[in-house]
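Before I ask anything, here is the structure I am working with.
Here the complex is missing a single protein chain, while all its other protein chains stay put.
For chain A:
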Amino acid sequence: MRNAIPVLTVLVVLVGLWWAAVAPMNIRPALDLAERGGAVIVPEGSVQRREVSVWTLMLKNSSHVSAGYDLKRPRLPTPAQVGQEIWKTTGAMVLKGRTWSKRSLIYHSWITLQSTLWGFLLGTSLGILGAVAITYSRVTSMSLMPWAIISQTIPIVALAPMIIVVANQVGVEGRGVPKAIISAYLCYFPVLVSMVKGLNSPKPAELDLLKTYNASGTQSFWKLRLPASLPYFFTSLKVGVAAALVGTIVGELPTGAISGLGARILIGDQFGTPLAIWSALFLAAILAGLLVTFVDTMQRVTLRKMGFRA
C-alpha cells in the first residue's frame, strides 16, 4: 500500500492538469455556443475570434469559461465527462443487459482482446523459436537478426493495410487473422531479443560444468539455458503484451473495421465525437494495464515457485 501514495499523487496531478486544460481547449466552442444563444461575446463572431488567443478570450469572457466544462461535443472532455461516458458504455450497458451490444465498449474491448491474445501467442512463439534458432546456429544468427531489426523499422501503420489486403486476397474471412498477424508483428521482437539474451545468459563456467558431465546439447538447453532465460522471458512478455495490444488497435484503424477499440477511435474521429475517442482510449489503457498486471503476476508466481529469489 505504501506504493499507492506516489502513484495516486501522480494520478491526481495528471487529472488536475487535464481538468485545467479543458478551459483553454474548449473556450472557442463554448463562446460560439453562447453567442448563438444570444450572449454578448468580445470580440463578436467566431471568425474574428480566430485571430485572438485563447488566453485573451478567457480573460475578456471570463463568465463563459465555465460553459466549456459542460459542452455536448467538447474538444477536450472533462475527466468527469469521460468517466460518465465510460460508465454509460460499460457498466450501464451491463445493468441494462446489453453487455454485447454494438454500442458497448465491453464488446469492442473483447474483440480487441481476442486479437491481442492470438497475436501475443503467435508473436511470443515466433520470438522464442527465432531466439532458439539464433542461439544454436551461427547461420541464422547472422541472417535472421538483421531482418528482425529491419522489420521493426517499418512503420506498422504503413504495413497494416497491406497485411489486411493480402489476407483478404488469399481468402481469409474477417479481420481477426490479419489483426492477429499485425499484433504478432509488433510483439515478437521484444520477446526475440530478450530470449536471445536469456538463452545466452549462462556463464562460461556454467557451460563448462555441463561439458564435464558430457551433457548433450538438448540436455543443456532444457536444464540450463531455458530455465536461465525465464526471468528475461517474463520481462519481455510484459513489453510484448502491450505491443500486441497496440498492434491490434493499429490493425483496427484502417477503414472498414466496425468493431474493436481501434475502430471506435477512428469512428469517433470521423464523426467528431471526442468523447467516444477518449473513452475508447481509456478502455485500451485499462486493458493494457490488466494484461501487464496479469503477466506480472504470472512472473511472480512462476519464478517464486521455481525458487528464484523474488
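Structure notes:
Basically, a contact is a pair of C-beta atoms (placed from the backbone, for glycine too) under 8 Å apart; a residue touches a chain by one contact, two chains touch by 3 or more; residues count from 1.
FYI, contacts and distances are computed from a predicted model.
The protein name that UniProt records for the chain not on display, among "Protein CcmA, bactofilin family", "PaaI family thioesterase", "N-terminal of MaoC-like dehydratase domain-containing protein" or "Sulfonate ABC transporter ATP-binding lipoprotein", is "Sulfonate ABC transporter ATP-binding lipoprotein". When you scan A:97, A:155 or A:307 for touch with the missing chain, the hit is A:307. Contact with the undisplayed chain is limited, among A:86, A:224 or A:265, to A:224. Residue positions on chain A in contact with the hidden chain: 203, 205-206, 208-215, 219, 223-224, 227-228, 230, 306-309, in rising order.
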